[in-house]
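The complex appears here without one of its protein chains, the remainder shown in place.
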Amino acid sequence: PESLPVTRTGTRQVPGSRQVFCPSNPDYAHAADRIVRRLAQRYADHPAVVLWHVHNEWGNHNALCYCDVSATAFRLWLRERYETLDGLNAAWGTDFWSQRYGDWQEIQPPRDTPAFVNPTQDLDYQRFSSDALLRRHRTESALIREHAPDTPLTTNLMGTLEKKIDGFAFAEQCDVVSVDHYLTAADPQAHIGLALNADLARGMASGAPWMLMEHSTSAVNWQPVNVAKKPGEMRRNSLAHIARGADSVMFFQWRQAKAGAEKWHSAMLPHNGTQSSTWREVTRLGRHLRALTDIRGSTVDAHIALVFDWHAWWALELDARPSSHLRYLDLVHSWYEALWSLGHTCDIVPPGSDLTAYRAVLAPSLYLVTDDDAENLHSYARGGGHLLVGAFSGVVDVNDHVRPGPQPGAFRDLLGLTVDEYLPVRPTDRIALADGSAAHTWAERLVLHSAAATLRFAPGAAGAPAAGEPAITHNPVAAGTAGYLATHPEPAVLRRTIEAFCRAAGARPAADVPVGVEAVRRRTSAGGSFLFLINHLDEAVTVPARGTDMISGLSYEGKCRLGAGDVVIVRE
Amino acid sequence: PESLPVTRTGTRQVPGSRQVFCPSNPDYAHAADRIVRRLAQRYADHPAVVLWHVHNEWGNHNALCYCDVSATAFRLWLRERYETLDGLNAAWGTDFWSQRYGDWQEIQPPRDTPAFVNPTQDLDYQRFSSDALLRRHRTESALIREHAPDTPLTTNLMGTLEKKIDGFAFAEQCDVVSVDHYLTAADPQAHIGLALNADLARGMASGAPWMLMEHSTSAVNWQPVNVAKKPGEMRRNSLAHIARGADSVMFFQWRQAKAGAEKWHSAMLPHNGTQSSTWREVTRLGRHLRALTDIRGSTVDAHIALVFDWHAWWALELDARPSSHLRYLDLVHSWYEALWSLGHTCDIVPPGSDLTAYRAVLAPSLYLVTDDDAENLHSYARGGGHLLVGAFSGVVDVNDHVRPGPQPGAFRDLLGLTVDEYLPVRPTDRIALADGSAAHTWAERLVLHSAAATLRFAPGAAGAPAAGEPAITHNPVAAGTAGYLATHPEPAVLRRTIEAFCRAAGARPAADVPVGVEAVRRRTSAGGSFLFLINHLDEAVTVPARGTDMISGLSYEGKCRLGAGDVVIVRE
Partner (left out) sequence: PESLPVTRTGTRQVPGSRQVFCPSNPDYAHAADRIVRRLAQRYADHPAVVLWHVHNEWGNHNALCYCDVSATAFRLWLRERYETLDGLNAAWGTDFWSQRYGDWQEIQPPRDTPAFVNPTQDLDYQRFSSDALLRRHRTESALIREHAPDTPLTTNLMGTLEKKIDGFAFAEQCDVVSVDHYLTAADPQAHIGLALNADLARGMASGAPWMLMEHSTSAVNWQPVNVAKKPGEMRRNSLAHIARGADSVMFFQWRQAKAGAEKWHSAMLPHNGTQSSTWREVTRLGRHLRALTDIRGSTVDAHIALVFDWHAWWALELDARPSSHLRYLDLVHSWYEALWSLGHTCDIVPPGSDLTAYRAVLAPSLYLVTDDDAENLHSYARGGGHLLVGAFSGVVDVNDHVRPGPQPGAFRDLLGLTVDEYLPVRPTDRIALADGSAAHTWAERLVLHSAAATLRFAPGAAGAPAAGEPAITHNPVAAGTAGYLATHPEPAVLRRTIEAFCRAAGARPAADVPVGVEAVRRRTSAGGSFLFLINHLDEAVTVPARGTDMISGLSYEGKCRLGAGDVVIVRE
């Protein structure tokens, strides 16, 4: 029972479900290691084992445990990070609210507290919890590699847009990256979220091909309403993953369970067997996939990078921020949606990665940014890059301390402006912009230094900046440029802004297709290329294409008719 | 303190309220038995004791206790049900998610878990909990009967539409069935819920007269807003209960308490005493009831049965179903509302009861149905009955295992169709039907075998079936018929569907009255009959009636004028 996880309010959870263990528990670790060792010994040389899958969905349900064992492990993690109590007290700013620690034993996980918990403590607990699972992953991986040093190894990193664990850190430990994806039934544009998930999977794989470990043939069972996939939708989903770098498309589950918690999750072979629409669609997909073998190993064409960071996410959503309506995924999603609608393919990368190859880099939200990462973005722009930064970025350092001097602290010089005051607005308020469009949630009162305004505020919401104040800016930086959005524009103006930015940066879509049609290109190292054309519209469209249809064998001499909901893959 | 109940997240509750005991606690049982024995001894021969009321509202607040004593009792209950661990492991499908039990001691109540708990475990816990209270009821009843073998005995089964305990199982243990009823203040049509409650009370009493143990003269105190009854409403409520088989109408509370948790619950004698509207209405009701003595013992005329089952309810609302918007009571209520509006009186019965006498049987929701109960419905139709089955029925067996082969598993042959896929839709989506009306929440893609479509889908919501696919079907079965609704139509089309179904089955209302007027007939074994006419409209209506008004003494020669909000009871 000591290995069972404990909730923030102190409830010890019970078996009868899934992932019912504390990530830091040594007894669990011991028992799990024994199983891993036995499995590795037994199957290391088995010819059918071509890949090891370590655990499944680390931390999907038990990422945050608040038990006493976790508390002890947290203290050890803190000792390693800060070495001294003075270091910890400084990093956590414990002078505020008289929280100074005189003994490591006094430190607790951020359990239930009467008022806001110390924010750096909370942030560190998310880091510690991700690390505790990563440690399990490394241990189990090492045990497997001991016996099977030459077999590649992966772990299913879940739908990649999960706050629970730092995906980049786990991906580094895998020979090949694999992820889940499940559509959000409530979102009629859920295929955009799919593309985002896939591009992040590719980012976690540093551009290399990756595996789709799980998706669904139709409905899932864990959302409030589990909408089934429409005819053709599963095929579009599958091929969209491949377009964006997946070299495999697998499903949970093979045969639909008749009992247990996931019996209402769709499967390749559903309850009603082979006399079913689902089975017919699955076998049709299988036939089509066979025609795509040559694509394997090719990489995806992307001239744009979108910056993503789990630490920035964790920090932005801590308690007691200027606005709780500033949600990290909303920001990333809205920028990504603009890119998607414009037909741009982007890599989704951590802020410290090598950006030199990209024509344009977008950073929708970097509230927390380390000094090194900030310098990486600076040097990208100085080197001729085009950078676009979202509101409330560059604000705090690695410890969630506000950077000294005017905001946007880490990006002040880069953006050529300072922030006089952050001006969040009420969720129902709309902020008018000078071109007649609107923004929402957030605004800032800027003082421009070297930057110039490309869009200004109009008379608008209570608390928003005055009419004429800059809303979107542009700053020349050595050979490059750095733009800033001091608000969250509605989709149309965000799209126009990003369109102009990408055009100036010389980034172009893979093909000239209407909004609602995806065009993505994969290239082989030998110079071959494959153009994926995916029609999410309810009507047929004609799009440019030149080459051979890999499924139908048809030849396109410049254009191709793409049926409603259809997918065409052209060998160019 | 060991006898205090514990919540799902582990909070031990405290005294200072009501029903603060764990249903499985032996110390509580011991103490309660002692009181029961003493009371029984003392009052067994008291001439004023004509009926024993065992406990009150079993499980209204404490049905589900998660303490360690309950855990032990649950294990005993499971041993009785499954005999072996293999039996339990098979029934619970514990191979899924590695939940296999190797020792009875490992089994826990479905307390807090990181992800979904095992659904059969959850279902069995609801069964166990209902049984734990039933065991208390049987024990206390036996103690009373030991001393007073000839006095009838009852227990107040609460508002009958409570998920907490299996009403049919408790009713079986009573000499006379008694229930509560309180209007739902938020529902402007709460009198339809009252009729449903009363018809279910009669179903629990197998058609015999029953007792209304509690209702209110005016407002209650436990809803968010406790709307008072309008002038005349309490009288309509009281007489509606009698119309539907009640032989007594009692109130909580006699004199309005001046302190405690229920002081704002209305009473026969309110805080302001006899100089009050409430008191005047109560005494008027008393006078009218005196005129109705001859009705006592007569039974209610009903040619239609509506199938109701607590196990189907519990199973439908477990975690991780296709749609959490599929709520058992909504389904039952919407079908009942159609019957009520059409003027049909129905018995509400368990799926295993004798159905042969009914012209029509409606089963709005039987997601879980046992093999025996399914066979009972089959044989009803084969014998010439007319059966109408709601969507997502016949799906799982007694252990919540999906029935093998295409759905609707248990009713596939009976309905002459199979389900290709279940298609829940988002709560905001409307599903278009071919006659211009709409449905919501749920649809199914059907393949018809012997069945014919009586209504089809029109082009509609995302995820709904394609236009032209069958929505409502009809299947001839030997001498009878079996219809199916593969969606949840809006009220008007549901009413039309049920109207056509009842007409075809030859079931007729008690009288030809407009919508909003209730007409129910009670008959004596000697051949007499009483027609209740209850006008819920804000205007007077003229309705057919022949006989003597039992309250006014007026004689009706074919029609009767029924004032706005008035009630007339005609001795025919």
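A and B label the chains in the order they appear, each numbered from 1.
Simple rule for what comes next: contacts are C-beta pairs under 8 Å (C-beta built on N, C-alpha and C of every residue); 3 or more make two chains touch, one makes a residue touch a chain.
As the structure is a prediction and not an experimental result, all values here were calculated from the model.
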With respect to the chain omitted from the figure, which of A:P119, A:G260 or A:G565 is a touching residue? A:P119
Missing-chain contact among B:A228, B:L269 or B:V398 belongs to B:A228
Against the hidden chain, chain A presents residues 9-10, 92-97, 99, 106, 108-121, 319-325, 399-402, 404-407, 418-427, 445, 462-463
Touching the missing chain, which residues of chain B? 5, 7, 9-20, 60-62, 185-186, 188, 218-219, 221-222, 224-228, 230, 256-264, 270-273, 275-278
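Methods note: only the chains that are shown with their structure count from here on.
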Gap in Å, rounded to a whole number, between the CA centres of chain B and chain A: 48
